[in-house]
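Of the protein chains in this complex, all but one are displayed in their positions.
Now for subunit A:
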Amino acid sequence: MAEAAHRYDETMPLEYRTQESRLNILGFWIFLGAEVALFATLFATYLVLFQRTGSGPTAKELFEVKDVLIETLLLLTSSFTCGLAVFEMRRGRLSGLLTWLLVTLLLGAGFITFEIREFIHYVHEGATMQTSAFLSSFFVLVGTHGAHVSLGIGWMILIIIQLLQRGLTPRTARKVFIVSLYWHFLDVVWIFIFTLVYLTGMVI
């Protein structure tokens, strides 16, 4: 860190102005690289196991199109609103930023609600995590994504509180920017889940 942490650069966007912020944003990008490796492993596990259904149901028998489609729409929209929030932040408008963050948060909560409903539905049909290797890998892959989204919601709430307390500073701006990176990343992962798990599962 050292005094470099306070090397202030007026010409950069708010979230990049201090050296500490630049380091943190780079570090978070690298962390996302590790997350890519993590999800890649979960996807690989799923692809290895997804036809090994044992005595349990297959993907085709199980998946509900409607719920998954609603989840997808909610999450993709939330990624767009999250982008709008950062756009408002770059224009220096705190109220716009807060509004769009709140909308993002609600959409994320909606996504989680529908996902939980979907899971409960499967469990009622007798398809639990313990039924077969396919279902174990399905629940852990999709559940890990869901846990990430839930964590993101909690994180965003903390940042909204800080924005209300402290306003738009280089520090809070950096936090908004980093949580937005995280949110978009989860969106990208969901696109893969949607195609590789649900679409593929409904065809094969």
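Points to keep in mind about this one:
Here, a residue touches a chain if its C-beta (ideal position, glycine included) is under 8 Å from a C-beta of that chain, and two chains touch if they have at least 3 such contacts; residues count from 1.
FYI, contacts and distances are computed from a predicted model.
The chain absent from the displayed complex carries the UniProt protein name "Cytochrome c oxidase subunit 1", chosen from "Sulfate transport system permease protein CysW", "Sulfur carrier protein", "Probable glycine dehydrogenase (decarboxylating) subunit 2" or "Cytochrome c oxidase subunit 1". From the set A:R117, A:R171 or A:H184, the residue in touch with the chain omitted from the display is A:R171, counting the whole complex. Across A:L76, A:L94 or A:A133, the residue that sits in touch with the chain not pictured is A:A133.
The residue touching the chain not shown here, chosen from A:G56, A:G108, A:G146 or A:G201, is A:G56. For subunit A, the residues touching the chain absent from view are 1-6, 22-24, 26-27, 30-31, 33-35, 37-38, 41-42, 45, 48-49, 52-56, 129-137, 139-140, 155, 158-159, 162, 166, 171, 175.
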